[in-house]
Every structure is written in structure tokens, then in C-alpha cells.
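Here the complex is missing one protein chain, while the rest keep their positions.
Chain IDs A and B follow the sequence of writing; residue 1 opens each chain.
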Amino acid sequence: MEDINFWIGIIATMAFAVTGVLAIADRGVDIFGVLVLGLITAIGGGTIRDIILEAPPFWAENQIYVWLALGASVLTFFAESFFTQPQIYRWMLYIDGFGAALFAIQGADKAWGMDFGLPVAPVILGVITAIGGGLLRDILAGRKTLLMSHELYAIPVTLGCCAYVLVLNFIPQYAIEGSVLCMLGIFGLRAAAIYWDLRVPKMFITKTR
Amino acid sequence: MEDINFWIGIIATMAFAVTGVLAIADRGVDIFGVLVLGLITAIGGGTIRDIILEAPPFWAENQIYVWLALGASVLTFFAESFFTQPQIYRWMLYIDGFGAALFAIQGADKAWGMDFGLPVAPVILGVITAIGGGLLRDILAGRKTLLMSHELYAIPVTLGCCAYVLVLNFIPQYAIEGSVLCMLGIFGLRAAAIYWDLRVPKMFITKTR
Partner (left out) sequence: MEDINFWIGIIATMAFAVTGVLAIADRGVDIFGVLVLGLITAIGGGTIRDIILEAPPFWAENQIYVWLALGASVLTFFAESFFTQPQIYRWMLYIDGFGAALFAIQGADKAWGMDFGLPVAPVILGVITAIGGGLLRDILAGRKTLLMSHELYAIPVTLGCCAYVLVLNFIPQYAIEGSVLCMLGIFGLRAAAIYWDLRVPKMFITKTR
């Protein structure tokens, strides 16, 4: 289990770095900006979580995440035309969605394991782990953030974290099964949103003036 | 006293969430964005303060603040047309100003009580508590921040925190009276600014080029 978790985390980190760089590549960013923004997309969310948890940042303990994020960012810089092929890019979006699902549940789990602000804080911290890095990247790159788009990205993440916290609270003996199911639930919703290009319905959006 | 403080804090939290959501509602934000931005406006400043103080975030210990901020945000989403009535909105601005006054003094007080970087840090942390959440919201929503407006909002807050730190330093036996007076002073200045639509005088603004 631990092992699978580790390998999924590795893949998710790289996918976050790749999609993170692709998101800002059309703005004329230099190689340093690419490295920083790719790194922040990949490890920024977990870093904010750890700061709020008053824990040392996870990448200070296991630096493999930093190396992989930097490596994936450089690779994306030099192989941009490969990753922007529609077919490949679509694959990246699915892997990114899978990464978000994993990071969200891992984040909620870490907060729950530290007995931190139960039951609300684990949900908040799971969501931050999944989307915090992308928010930081968008702010630093001067892009509209996810919060102002109407993508179905954060909502599946939030629902999944809520469900996982309910599992941990009411049927803790099924924590492992629950974590897998919640992850799959998040990924399923996100994959459906990518596949059918679903967005937040208009009735849940404030009117622009 | 404790009790009054608690209830004022409750009201201020909700007012911050309401004005926080109203500030970005005209940009077409979905319900998730509304929840996050309302929550961040209400608890973001105190969270930054607690991170700098190396204290656990206040909302992890008492989750009522999170629930109220989320509740007020949802309510504002669905009852936007109620809150944007000029008369009601004006009331909200006054309550928001009152909340800022309370949060500022509470923030300065918390830093002082922890003996943290006296005497400068309590002023800085009081100001952060009052305006930090709004700054985060504006950054995430891609809005011009308070720092770039010429509103008389942060200046009363800063003066009030300075005055309170002087009280704590020179006449600590009047700490309670002083805190009430500083709060009223901040609120008075802010209310005057709302009522007469006062702004920072031109001579204190750099020339645009």
C-alpha cells in the first residue's frame, strides 16, 4: 500500500509539473520561470498544507519530489511541442486529475492523522494540497486563477475530501477502502468533466455586471 | 468581556464573509469560488498572523468561524440581490469596518500576549489580521488590492494598532479600556470615511506616470 502510494505520488508530481508548465508556456517564460512555476505547481499545495499544519515541508524530508518536479519542468520546456499535441495533452490532463485526487486524499489524511482541527480542517487542507500549487502558479504568472474559471476541478476534490472525512469519522475500520473509493470518485468526476467538457452549471455562477 | 469579544468576533466573521463575497460577485464566480473567497476573506488574515506567530490557526481550534464564514458566503450567493440593496450594503460596510477594528486589536493583543517582537510586530500583525484576508481574496480573484486603492481603511487600522501598543507599553493597567477605545477609534475613522466618502488626500499619493 505504502509503496503504491509512493509511486502514484511520483507520477502525480511529474504530471503536475508538466501541466503546470504547459499552462504558462504560451506567455514567453524563461527557463528560470519555467523551473520555478513547474516546481511550485507540483509542490506548492503540499507546502502550504505543511505550513498550516506546522509540519516541516514534505520535500525537505524527501527531496525526490523536488528533483522530479524540476526534471519534468525542464523536459517540458525542451519538449513542449510533444506535450502540446492534442492527444498527449489530453492524457496529461487525466494524469493531472489523478494526481489531484491522490494529493487531496493524502492531504486530508495527513491532517486527520495529526488530529488537526477535526473534522473541518482535513477537508480544507486536502483541497489546499490538491489546488494550492496551481493557485500559486497562476498568481505568480499573472493568470486568472482556477477560482475564477468555471472548471469542474475543485468541486470533485472538495466532495471527495468531505466523503473521506465522513469515512474516517464514522467507519474508520474501512479507512483504506474508503481512501481508494474517494480517490476514484474524485478522479471519475474529473475525468468525466474532461471527457464531456463539463463545467459548473450557470445557476451556480454569479451574474457578471 | 470574553463573552462580548466572542460574539463580536462571530458577527465580524460573518460580515467579512458577506462583504468579501459581494466584492467579487460581479465577476461571475461559481459557488466553489464564492465559498473559498468568502472563507479566505473572513479567516485569511488571522491565519497569516498565526503562521507568522508559529501558533496553530485559530480556526483549527474553534471551527465555528469556518462554519459561519461558509454559511454567510452561501447565503450571500443566494441572496445577493438582498445584500446589494444600497441601504443594506451600506450597513454591511459599517459592520465590516467594525469587524476590522475588532480583528486588528485582537491580532495585536495576541502577538503582545505571546511576547512576540515587541513593540513592532504586534502592530504589523494587528494590521495583517484586519486586512490580510481581503488582500488574499483580491489576489486570488485578480482584483486590484486595497493597497492600490486610496480607501481610508488600512490607515485607521494601523493608527489604532499603534495606539493600542502604546497603551500596552506605557499604561498596561488600562489595557481593557484602551482596547475598547482603540477599537472605537478605528471604527469611528472608518465610519467617517464611509459616511463622507473620505479618501487618502492627494498629497499622500504618488503621481502616476
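In the analysis below, contacts are C-beta pairs under 8 Å (C-beta built on N, C-alpha and C of every residue); 3 or more make two chains touch, one makes a residue touch a chain.
These figures come from a predicted structure and were not determined experimentally.
Chemist: For the chain left out of this view, which of A:8, A:29, A:75 or A:162 touches it?
Modeler: The missing chain is touched by A:29.
Chemist: Where does subunit A touch the missing chain, residue by residue?
Modeler: Answer for subunit A: residues 25-34, 36-37, 47, 51, 54, 56-57, 59-61, 63, 66-67, 77, 80, 139-142 touch the chain left out.
Chemist: Can you list where subunit B touches the absent chain?
Modeler: 51-52, 54, 116-117, 120-121, 124, 135, 139, 144-145, 147-148, 150, 154-155, 158, 200, 204-209
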